[in-house]
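Only a single protein chain was left out; the remaining protein chains are all shown in position.
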Amino acid sequence: MASEIELADVQAGYGRAAPVLRGFSVAVPAGSVVCLVGPNGAGKSTVLKVAAGLLRPSSGRVLVGDADLTGAGPQKMLAAGVALVLQGHSVFREMTVAENVLLGGYTIKDKARVAERAAFVRDLFPVVAQRWGSLAGLLSGGQQKQVEFARSLMVDPKVVLLDEPSMGLDPKATSTIFEQVARMRDAGTAVLLVEQNARRALQTADIGCVLDLGRVHVSGPAAELLADPQLGELYLGGKPTHIR
Amino acid sequence: MPSGGLVFQSVILGLLLGGLYALLAAGLTLYFGIMRVVMIAHSAFLILAAYLAWWSHERLGTDPLLSMIVTVPLFFGAGVLFQRLLLSRLRPITLTMMSVLLTFAVALIIEGLLGYAFTGTQRRIQLSYGSASIGLFGARIAVVKLIAFGLAVVALGGLYLLMKRTTFGWALRATIQHGDAARLVGIDTDRVAGYGFGLGLATAAVGGTALSLDTTIYPSLHWHWIGPLMAIIVVGGLGSVPGAAAAAVLLGLMQSLLQIPMGTTWAQTIFYLALFATLAFRPQGFFGGRLAQRF
Amino acid sequence: MTLESRDVRKAFGGVVALDGATVSFRPGRVNALIGPNGSGKTTFFNCVTGMIRADSGRITYAGQDITRKAPHAIARAGVGRTFQLCRVFPRMSALDNVLAAVRPAGLAGGLRGARRRGEVDRARGWLTRLGIEHLADVEARNMSWGQQKLLELAGVLMGEPDTVLLDEPAGGVNPALLDRIGTLVRELNAEGRTFVIVEHNMDLVMAISDHIVVFDRGRPIAEGPPSLIRTDERVLGAYLGV
Amino acid sequence: MPSASRRVLTGLGLAALAAAVLSFPSLAPNPYILSAGIVVLNFAVLSTSWNFVGGFTGYISLGHGALAGLGGYGTALLVTRAGLPSFVACAVAALLVAALAVPIGLAALRVRGASFVIVSIALVLILLLVFQSWAAVTGGSRGLVVPRPFPGLLRPEHHRVFYYLFAALLALALLAWWLIDRSRFGLGLKAIREDEDKAEALGTPTLAYKLIVFVISAGFTALAGGLYALWFGDLDPVFQFSILTGCYLVLMALLGGVRNLFGPFTGALIVGVALEYFKGRFGNTPLHLVATGLLLGLVVMFMPDGILPALGGLWRRLRRNQQSSIREVTAAELRDEREREGAGR
Partner (left out) sequence: DDGGDGGQASDDPIVVGISLPLTGDFSEPGKGVQEGYEAWAKITNDKGGLLGRQIELKILDDQSNADRVVADYEQLIGSDKVDLVVGPFSTRLVVPSARVAEEYGMLFVEPAGAAKEVFEQGFKNLFYAAPAVANDHYNHLAEYLIAMPPDKRPQTVAYAAMDDPFAQGTAYGLKAKLEAAGFKTVVDEVYPPNTTDFGSIAAKIAASKADMLVGGSQYQDGVNLIVALQQLAYQPKLAAFSGAPTNPEFAKAIGNKTEGVLSPTGYTPGAPYESNKEFVEKFKAQFGKEPEEDQANAYTTGQVVAAAVTAAGCAEQGDCQKKLVDWVHANKVETVVGPLSWDAAGKPQGAHMIQQWLGGSIKIVLPEPVKEADLLYPKPAW
């Protein structure tokens, strides 16, 4: 089956400094979750930025479906069905939760459809419904994260790129997110997931991919990666119980 | 003790003046509150618009209000270009500081070119209805001031609706607050930011025309306006159009009334006193402005 | 040097973020503060460190009332903190970021050179301990999220606080490094430092903490050692969501 | 690192600079050139003074022209009304302005970024209004005449004396800036520039720091203003309290580079000469404003860090081409290294 999104031999970086990604490739088939793990600074977020069109690769190709969208901007990418949830906090701080969520549907022309999606995300994240009228910048860290996720769910894209979606979320909300990821996969969406909560993420994922120094270090079925003790120690963390 | 008639007349003058202030400050609210840009050149653009109105009247004999047909789109375009070609290239980290200097540079350039083209002579449009007025309970309302006030109401109302009710307004605010996130929901941030700036300058075209109806203009006049306008948007709560309007009317009124006992020069200090009082007691402004106090 | 709060309230407009929070963090322990999103943990930190002012209630540190003290005074009293949305000095090198935590005493101290040998060595030491020594000369804004998080921690530790408040230290940090942070916390604790850690990574919390306080809706609903908290009904209901 | 040779080089550079500055009066072909030199030095002192606040803390003040004006008026009033000797008056005025800077700073430094800019503009405008309106004390628009400190001196001699006074003041300001720059206090200020809340949380008393440096800056600015008043002789509120002056100071500092000791000085030299040149070049048209504006715009767009850093960067790039500052290690290598370290312990 053809991949919904594919990065082939991508080289990318910031400004004049040495490139961050050097010959990175990944393919995410429709209806599957690919989980990208790796140490801090390995280039995971950079991969997602390239995939979403925020960062133009210096070489290599970005394919969405059958189309070559290398170098296309985020709007084109979105139009092609690729959505990204950024790492860290990217709510529109001085706009209300409502405005944030509804802006998620910026590209949808059909008003009724926007309302429908809004109702859906309000159901999914109680915080969003509760704080519908307050300024998003005033929410707690985890609440903001939920708003962001809700915002990205306003469209239902073919490819979802998630940059550490569970960061800062309490266990309940984390579960909601992973359930949602599974549900999207089941609905045929291709999900490229970056997570430091690696064990949890790999449990949800179909394919795991370890990134180090801008290259694919290992990739394979998620379950296999989980079982590899060496990878566990280097990238996934042991069971922290041994600390004391 | 001032007579009741003088007080009433001053109230009317103050309200009319406040309306004009609100219009002149509207663009600043836009760039400053929403786009984090300190636009020193706003008043220079006001003066430029006023000059264009004067010039078209002088040359073509047309009513200065008609000049807006040209200046509004012209300024809008200039704003878009200014944002796209210059402001967007500044580094976000130092945007506030650099925008001050860049727009200051633009103000100097405009002042210099105006002086070059029209000399430093003070100019004033001579309208057939320039000294006409209508009576109201013993006070007089100058027709030109009333027109300026009307322009202010229309422009401000439009701006408010645009920002709060239209997708464009939302998109603009989103763009400023988190560019990357805005692009990721599909907003063409470059274009939106450009339009936002263009809009601010378009208000300058309207404001400048209103200004030209009843005052003298000269190239360095913009310095005179910077202080009061900045004070108005701080008191009004940065970024809040209704806040700026309320502050403008209030300060205009106070200035007008204070002139009775204190004279022209001292009455002007009210702007700065209000500014300092605002910062001391309510840095987020007295009318709205929620998160805006610190940036 | 107990950190105590008594009946602290903080409301933002209609939202009550802290609703009479009374807690006590004893010295020499690794304390954890957990609770659902929006339960007031960060607000609590902000009140303790003076970044925002509580509406009512009292906060004491080592017996001293610090409720109305300025943040820098509280920091000088020995309470250091990190931020949930990690904050570093973007246009300063990692080394300078750490050095900036050195607090000069008085005017003479302030005029001393900022890059004295001993302090630079100490700063490098912290970078090394957190595994980012290779980034010493890189400007903080050019670092990845996790790297910045570690850098922030290094800066706080450089200030040698007796009590360290960490707001989600694990958020976005690679699990392999997480072990390292956990170990570091235990080591520093063994050296005598007290910790209060806000964290959603339950594995980490359970592994390193001696004492856990659970917040819900702006007040503690349970506290005790990890073994107890893990099985507490209220905690399960409000937070762990089982 | 060849730090010893670098130090020698720095020393030589400084000596050369000092020699150039000090020998200027004897090289100047006529008193006019000398007076132009004084103007440049005055600008250099002012923008260096500005840079105490602007460079370290990143607070952009467009109001420093007003502080200089206060220094000038203070000096003049102390001489004419209190009968103080000229230079005593200048010092006392600077102290008074520094004292006045405390409440001003307390009010203004509470707000950041753009709001501070506005406050600083407001400071100029309100002082202009006060000094214009309060004619009984300040002379208002009729101006104020500052008595000559050396009444017997011919004008060229007068210039020469003041040239050296300004040079000494500049040296003092540079020394103070250098001391702060390398100190912990300075590092604290830079931290404020980067993230004020964070600096506060790390234990930096930010308000006190900002206030101290603002007061120092105000003091130096007022000294320069006072000295200028003694040299120039005529004060007029319109010129003493002008935003344009404040903006020129910022332009100079920025052009040279706010993070460099000699940045503002370099900027003052360039802008001072440029203003003189534009005046000659565009004579009786307001195009000199356009030229200044373009210069400022070009600096902001293409050299936001200033000339000195730009030159420094060029130099570094020429010497060793493109070094990557990020050392590259994979997780596995890191682990090995750590294990070695652990074994060593």
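In order of appearance the chains are A, B, C and D, and numbering begins at 1 in each one.
Everything below uses one rule, namely that contacts are C-beta pairs under 8 Å (C-beta built on N, C-alpha and C of every residue); 3 or more make two chains touch, one makes a residue touch a chain.
On a predicted model such as this, the values are computed, not experimentally measured, just so you know.
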| item | value |
| --- | --- |
| Visible chains in contact with the missing one | B, D |
| Listed residues D:Gln132, D:Ser183 or D:Thr221, member touching the removed chain | D:Gln132 |
| Among D:Leu22, D:Ala99 or D:Val145, the residue in touch with the chain that has been omitted | D:Val145 |
| Options B:Leu65, B:Leu81, B:Leu162 or B:Ile260, residue touching the unrepresented chain | B:Ile260 |
| Touch list for subunit D against the chain that is not drawn | 29-33, 35-36, 39, 129, 132-133, 140-143, 145, 154-156, 158, 232-234, 236, 238-239, 279, 283-286, 288 |
| In subunit B, positions touching the absent partner | 2-3, 5-6, 9-10, 13, 16-17, 115, 119-122, 124, 126, 128, 130-133, 140, 142, 144-145, 214-218, 220-221, 223-224, 255-256, 259-260, 263-265, 267-268 |
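Everything that follows uses one rule, which is that only the chains that are shown with their structure count from here on.
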| item | value |
| --- | --- |
| Most distant chain from subunit D, judged by the mean position of its C-alpha atoms | A |
| Selected interface, A-C versus B-C, where C-beta contact pairs are more numerous | A-C |
| Whole-Å gap separating subunit A and subunit C, where each centre is the average of the chain's CA atoms | 28 |
| Inter-chain centre distance, subunit A versus subunit B - centres from mean C-alpha coordinates, in Å | 43 |
| Multi-chain contact sites of subunit B, meaning residues that touch two or more partners | none |
| Residue list for subunit A, restricted to those that touch at least two other chains | 17, 39, 138, 233-235 |
| Touching residues (chain side subunit B, partner subunit C) in the complex | 93 |
| Sites on subunit C touched by subunit B in the complex | 90-91, 141 |
| Subunit C contact footprint on subunit A (complex, rising order) | 14, 17, 37-42, 45, 87-89, 127, 134, 138-143, 145-146, 164, 167-175, 196-199, 233-244 |
